[in-house]
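Heads up, one of the protein chains got dropped from this complex, but the rest are sitting where they should.
In this document, chain identifiers A, B and C correspond to the written order of the chains, with residue numbering beginning at 1 in each.
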């Protein structure tokens, strides 16, 4: 019996001890009328059979040369990370309720919190939420609780934010009577139209959401946005890519006084693409808001001998203590992903993160320069960008992606589904994992598609 | 600097402590004339670059549908084995010289020894030698030392033994004046010609080597061979496939009194094919020969408190103590592979090993039956066989293998290189990893090659 | 020692992705980082050694018996991890178009179907990232359903007092008020109390069955009738589904919407806190509201169900596909189990729990529900011990750690004083259970004769009993340079 260690002797002895005739008798409190017939599910596979099946499925999806980003980024993942993360003691432990028997996980989480506060320039970090989008939803809920000056439950949300993040926030927070007010992007820059933001001056606003870089890869005027928010008694919620923080300014240093809450997707920190999860949402804030924070927080303390140790703290915010009055319903979080991200940040260090970020910046800029050498292919926005950019094609984006896909190249992401005004546009990304041969391959296939023999040449790197 | 943790400060401080100006000064005892110019080796790759390179190389070799055996067998390897085996504490430990700090490895090795004695029916096992072939060479050397009744240093060696094993024994033992006498196989059965063996009756013979199953997959008359050896004062050295011992008789039970020494290749016990290594040679023997055993042996003992513990024992046989008088020069062995094999045997148990062995037997028999349905394709030998068999084709084996290879099927191994009399013959093997679809695929491609439309059908399993 | 204390500036070799020379950004200065963040600057060996040693300070399923009630700490098959990490699976971008490979989608579609069958529901969405998010999605669907019917006066969700904290918290996140229903002395819902609060304001009720009291709610049909008649819907918290897998299905019990904790019933790793996966299932009438994305199959191809195909969906819960890699592990596990294997989970987890309950009962421990069958878990109360010996449940729990056993869940459910919720799971041997009984008997003796040994426990772990109060009062949640550790 797969995974069940009982011998026939065991079963007999145990039934006798309990005093029942057979295992079925143990279910005698279930009304007979409710008992179900045998499940209509295939018989179990041996491990050998599932190995074959999964290899076939994995080979089918193959290994694509990937130039897609849009919230999930292919970065180099040092081998040591997952070899250590999947050690049984991390992999198969529960939430560290018994602190003394969980110092490994707890110290690691405390280190993670420290790293995240340093990366974001905040005072406090929690120990993870589900993913970047749901972390933003929690940040919005938190801002409404935290902003004592605002009664309105109105959140300003730029349309340059990831459309799926906007969708998730909508799903999660509208149930509590919170309203999101879109702030359109400037069609020239692809970044938040400051005039449109400022049109809300004097209104009662709970918070302003500020993505950096935004969904189009563009650099938002974050300093002005934070300042405006604070001038208007709104909290500033930053949504950042942690990898970009190797190059871009920490939200704690934005504007005069910095963002109040910072959230985002931790996937770039050593977590594989894996079809979209499991990833890790992070959430940091300034000290004064810590009691409004959702999710687990680890604190340092001492034991009976005065020796330092780590434990879950501020649990009175959480559902298992506070129940209907908790800061969030979250219980299980993304512990294993946090383990990976923590080891990632340790192995990479500032220098490694900076290098990965910079190479991603450079590769994408080189690719964009080469693409836009093709007649009819052009950048849509003129603002500076980090490691993604929107490119307009002379014809259908869907057709383009299909043609490139036939060569096993995931050439970008079509934007029309979310932004009808961006018809024929693709969002492209080339991280540090792409070498010159990869970029050349991209350009040679693209060049052929658009009859641009000269453009087949990759622009020399700068 | 990859893998080197020194900061500039460290280096400066350390040089100052030592009292030299620079690192180069530390090499001042090396005659200047000998110093070499910079190495003509390419610059180092980042981990990200080597990941790309190795994925490319691995993809190039691809994943073949494998019907080759000949000493290296593709068996199912439970996932748990290598996830546990590559834990740092096993992977990155040295030979357990400090027993108290190595109880993990030592107890595991003691368990391995126990498992091997049980599988082979011997009293004693060592903790591994390099591989099956070199283990046989050591067994031969050991038999010459152990057989006090013989002075001759003559070993009888069937030609039905793996040709590479014979080659390795030759390389290793002939330097010490040992001679190998070939015993030909019977062309009808493909097993040792007992008449040819018995022709040596009365001669001074140190040992008889007895493979089971033999290189052709055939079942050797091991009982008669052991008895004959003992009647003629020769030791009996069994060379066995440990997987086959799930089905075939333990060498300790062969003939009247059993084999004296048992060796073989442990690769089938959870170790991947990996181009031929690292595998693991095992060596077991009856108690009386233990002091002639080469290699590490772990013994149980007690600590100062009388608590059981494990330690290297009988070290006086080994090179680090006995130097030129040691039983062998072996030092580093195959510890990590032993770890895998031990976990394999624990997870599979008798029932699992028996099932894998039996399915391998059945699949090969089914395949052979189907192949020989094709006109002109036939079995060469008529003896019972385990999970390999020699098949004669109507035409060139090399051409056949190339044609099947074009469909990514490794269809067997051509035997002519070692046995000119076996022209147009292939050795095939279908382990438990092959399912009905695999066998059908083999048969459909083979059938097409030999214009045998009917034979394309796989024979129903029995 | 913290990793930061091992950090020295200039140590990191930038070996992983190589260095970049003279980076030159076309980004205005004001947007660039002013100074390095202060991530650790350590060698790869230091990081590996540090985290390897840290890991050894954990209890885990791979090292210890871990009978944590409600959490289902059973063996996480290693094959699920190895196979979910195949390069073709880990490298797939979430926005890969279906025509570039259908392997992942085929797995997810299969998983949807298997979960539909084991729950008896009409449809499944795999989107929620954990149980609590499943609860949120479920209650949001209840709300969407009532809204669609213009039934907008329903503002209350009923929750038994034994419920997990996520239940009321999720209901509130959906904008509902929560009304608690008491439990009767036998561990069932107090039906009279229920009847007295149910009404036109009732949006629904959230139930776990078996409940967190370790017993099967025997009046479930009656409860369903009462709530349905009042126009409310029934929500099933699937945290305990492992107890009844293949025996009885929430769909057949009358539930309208459910979540499953795949990290419990389907044995995906808990990873020191997660990730989990909390798929939701619904009856026919709630199908229009399922969260997206889901996978559809037309007999030839797999495709995504998004807001385009399901405009009435409650929407998205995460940017992509929930915890896809965890779903993959659950899928692999489910495929290995098959139909018989699933039923065996219920059978043997129940056998182990009842055996352990009987043995502890014989050993003189007090069961919270002595006259009930245990399900996959059961409750011991140490009320008397606490009163007579001054050793409370937490002390007991800490002392167990010294004996190499992870403590059961303590002080939950809240309504049973000084309780231990014990869930041995089906993957533990009878010998392990017998050893556990001996450990508890020993501690009971210690509590009587040497109570300090218990109240001061643990004694053999990396740290002694930790000061939780100080952790709150002198809040320290991020290390500062110079602080000792």
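Here is the rule we use: a contact is a pair of C-beta atoms (placed from the backbone, for glycine too) under 8 Å apart; a residue touches a chain by one contact, two chains touch by 3 or more.
No experiment lies behind these values; they were computed from the predicted model shown.
**Student:** If you put the missing chain back into the full complex, which of the shown chains would it touch?
**Tutor:** The undisplayed chain, in the complete complex, is in contact with A, B, C.
**Student:** Out of B:223, B:396 or B:444, point to the residue that touches the absent chain in the complete complex.
**Tutor:** B:223
**Student:** Touching the absent chain in the whole complex: find that residue among B:147, B:286 or B:333.
**Tutor:** Of all options in B:147, B:286 or B:333, contact with the hidden chain holds for B:333.
**Student:** Determine which one of C:15, C:164, C:247 or C:335 touches the chain that has been left out.
**Tutor:** Only one listed residue reaches the unshown chain, and that is C:15.
**Student:** I need the residue numbers on subunit C that touch the omitted chain, in ascending order.
**Tutor:** Touching the missing chain: residues 6, 8, 11, 15, 43-46, 48-49, 52-53, 56, 61-64, 74-75, 77-78, 86-87, 336, 427-429, 431.
**Student:** Pick out the residues on subunit A that sit against the missing chain.
**Tutor:** Looking at subunit A, the ones touching the missing chain are residues 1-10, 46-49, 55, 78-80, 82-84, 88-89.
Just so it is clear, only the chains that are shown with their structure count from here on.
**Student:** As a quick test, compute the distance in whole Å between the mean CA positions of subunit B and subunit C.
**Tutor:** One centre to the other, that is 46 Å.
**Student:** For subunit B, jot down the residues that touch at least 2 other chains.
**Tutor:** Within subunit B, the residues that touch at least two other chains are 47-49, 55, 78-79, 83-84, 88.
**Student:** Which positions in subunit C are in touch with at least two other chains?
**Tutor:** Subunit C, residues with two or more chain partners: 11, 16-18, 42, 44, 48, 52, 77, 79, 81, 83, 87.
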